[in-house]
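First comes the structure, then the notes that go with it.
Shown here: the complex without one of its protein chains, the others still in place.
Right after this comes chain A.
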């Protein structure tokens, strides 16, 4: 089976701005692939390149085995796209837009369309101008999810949806995966990515900084340890891979690189442990490490 999305060394410039700077992205068939990055990192630009709307300046892009620019029309029959901000024609009803987009893709499943309308609680008779932001997103989602396509490209599709609808969305993405579809899900809602994605690509400033399964990414990162010890926690700070040691009386807190975890715990038990809490890093922390601070590590450590 071909790889649905293969991007290597993609460069896209707008004037003097380098929006994409050597981006790599591989999405395997049948997976839900998370595409993470802060605003302005180049997620939407990448997606527009994949849709053949923007030309590339350098790099190789393959979409469903074709060239997204040259073969745009043929490829678009096999994919559905939901933008992050669905805008509708003010004088067309939601139902008309859903059917129009479905028909332009080559047909949609009427049964699934009805199911989707019901589970998203969307009234298709309202005119485009009357929908709220969340309901406009639902129009885009229903049109995409009701289409019989191999690949779903979703660009922050749940912006404006409430938590209940977010849950409904997740159910439908899981169902799409069960049906054998591939999903590229760009997002900055980390809970959504953690709940849905098999693999994740994190990008920043137009280049990817991490790719892998969530487990792999966590493996590369630190564990936070919070312990009550019997003696004085000397020597911990000198261990390789241990960071940010904070001591308050008998309580010690520190972060440790996962490869150094074993040594750190050994040292703790030598001192004597009364209680211990350790937490894996959340994606929030991964994000904060990459974007929240100017870290000393060079971008692109763990390819």
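Note that in this section a contact is a pair of C-beta atoms (placed from the backbone, for glycine too) under 8 Å apart; a residue touches a chain by one contact, two chains touch by 3 or more; residues count from 1.
By definition in this document, contacts and distances are computed from a predicted model.
Visitor: For the chain that is missing from this picture, which UniProt protein name fits: "Putative transmembrane protein (Alph_Pro_TM)", "Probable membrane transporter protein", "ABC-2 type transport system permease protein" or "Spore germination protein"?
Guide: "ABC-2 type transport system permease protein"
Visitor: Would you mind spotting which of A:32, A:86 or A:184 touches the chain that isn't drawn?
Guide: Among A:32, A:86 or A:184, only A:86 touches the chain that is not shown.
Visitor: Which of A:124, A:212 or A:241 touches the chain that is not shown?
Guide: Result: among the candidates, A:124 touches the missing chain.
Visitor: Out of A:11, A:29 or A:72, which touches the unshown chain?
Guide: If we include the chain that is not displayed, A:72 is the one touching it.
Visitor: Residue by residue, what part of chain A touches the chain that was omitted?
Guide: Chain A touches the chain not shown through residues 48, 51-55, 72-74, 76-77, 79, 81-83, 85-101, 103-106, 124-127, 129-130, 140, 153.
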